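Note that one protein chain is taken out, while the other chains of the complex remain in position.
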Amino acid sequence: MLKLTFFKVMIIGLGLTGMLNATVLVNYKDTSLLKPVNEDDREKSLKAFGTVMEVIKSPRCINCHPTNDIPRQGNVHRLHPFNVNRGEDDHGGLVQKCATCHHKENNGYTNVPGAPHWGLAPKTMGWFGLTDVEIAHALLDKSKNGGRSPADLVKHMSTDSLVLWAWNPGKGRSAPPVPVDEFRKALDEWLETGAHIPDK
Amino acid sequence: MKIDFEINGKATSVDVDPQMPLLWVVRDELNLKATKYGCGKAMCGACTLHVDGDIFRSCSLAVEYVSGKSVTTLEGLSKNEGHLHPVQQAWIDENVPQCGYCQPGFMMAAAKLITVIPNPTDQDIKANISNICRCGTHPRIIKAIKRAAQIQQTTTLISDGKAKE
C-alpha cells in the first residue's frame, strides 16, 4: 500500500538522517528527502493543506494552541476567564490545574468539555494568530511540533484522544468543518505530496 | 450504580446515577452542605473540594470519577472547632467572611495552595486562585492565606519538635 510504503521510507530516511547528524534538529525539509517535491503535485498538495488548515484553525483546535499562556474559548476565541494559565507543564498552575474543571470526558451536567490529558499544546506549538504559511512551517518544524516526525504528526493528529475530542466537543460546540476521516486523508495527502506550502 | 469512596476520612457508599455531580452527591445524598452551588459550570469555585489531595470543582465532576478515592469537604478539613485547620484559623484571625457563601470554596483552594506553595506571595495567591467572591473579601482572603501559611509552618515545626522528643 502506498501509505505503508510512505511510512517505511520515511522511518528509514529519518533513521539515516539521525545517524548522519544527530545534533541537528530534523526539520520539515526531511520530507523532501523522502519524497522529492514534485511540482506536478503542488496543486493537489495545496488543496490538501487547505483542508488541513480548516481543521487546525477551527476553534476546537486552535483555542488550545495559543502563542501565549492563556487558552481561548468559544467560536469567538475569547480569552479563558478566571485567570486560567498554562502553568509550567501546560496543564495549569500549581493549585488550579486544567483537571480541576476538565475531566476525561465532556460533563453532561455542566457541559464543561473534557478529554483525556486536557491541557494546552506546548507554547512552542502555538498557532493562534499565525498565518497559514507560518502554521505550515511550524507543523513541519520539530522544534515547533513537539519533536514529531511527519509520521508522528499523522499519528498524533489522527489518534490522540484530545485531538479527536474536537469531533465530539459536546453540546453547543461546533466540530471542525471537515470530518475526521477526511482530515486524516488530507493530512496524509499533504505530507505525501511533498507538503507544499502556499506562497502566502 | 453503587459507588464507594471515602468522605472526610470515612468510607461511604452511594447508589446514584454515576453521572451525578459530586456536588449534589455530597450536599443532597451525604447531607454535607458546606460545598456550595454557585454557577453549575465550574466557573465560580464555590463547589471546590479535594479528591485525593487535589482540588476539583465538584459541580463538574461526575461521582463515578471518585470511586475508590478520598474526598474532603470543608466539614472534613478539621476535626472540630477546637482543632481548626490553619486556613480556618487564619480566616477567623483576619475576619474574612462577609456573606460567607463563597468561603468554603476559597478555603478549600487555600488549603491546597499552602501545601504546594508553603510561603506564598500576593502574586502566588492572585495567580493560583480564581474563585469568585461578590462581597469583596478579596483583600482579606489574600492576607488570610499568607497567615495560614505561617500557622502551618509553626504547627509543622511544633509537631516536628514533638516527634523528636
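Note that the chains take the letters A and B in the order they are written out, and that residue 1 is the start of every chain.
As a working rule, contacts are C-beta pairs under 8 Å (C-beta built on N, C-alpha and C of every residue); 3 or more make two chains touch, one makes a residue touch a chain.
Methods note: contacts and distances are computed from a predicted model.
According to its UniProt record, the chain left out of view corresponds to "Xanthine dehydrogenase family protein molybdopterin-binding subunit" among "Xanthine dehydrogenase family protein molybdopterin-binding subunit", "CbtB-domain containing protein", "Aspartyl/glutamyl-tRNA(Asn/Gln) amidotransferase subunit B" or "ABC transporter permease". Shown chains touched by the hidden chain across the complete assembly: A, B. Listed residues B:9, B:68 or B:100: the one in touch with the omitted chain is B:100. Among A:49, A:109 or A:165, the one in contact with the hidden chain is A:109. What chain B contributes to its contact with the hidden chain is residues 17, 20-21, 24, 27-29, 31-41, 43-44, 46, 73-75, 81, 84, 88, 91-92, 95-104, 107, 122, 125-127, 129-142. Summarising the interface, chain A meets the missing chain with residues 73, 81-83, 109.
Methods note: only the chains that are shown with their structure count from here on.
Computed centre separation for the pair chain A/chain B is 37 angstrom, with centres defined by C-alpha atoms. For chain A in complex with chain B, the residues that touch the partner chain are 81-85, 93-97, 99-101, 103-104, 107-112.
Within the complex, the chain B residues that touch chain A are 19-21, 40-43, 48, 54-57, 59-62, 65, 109, 112-113, 116-117, 126-130, 132.
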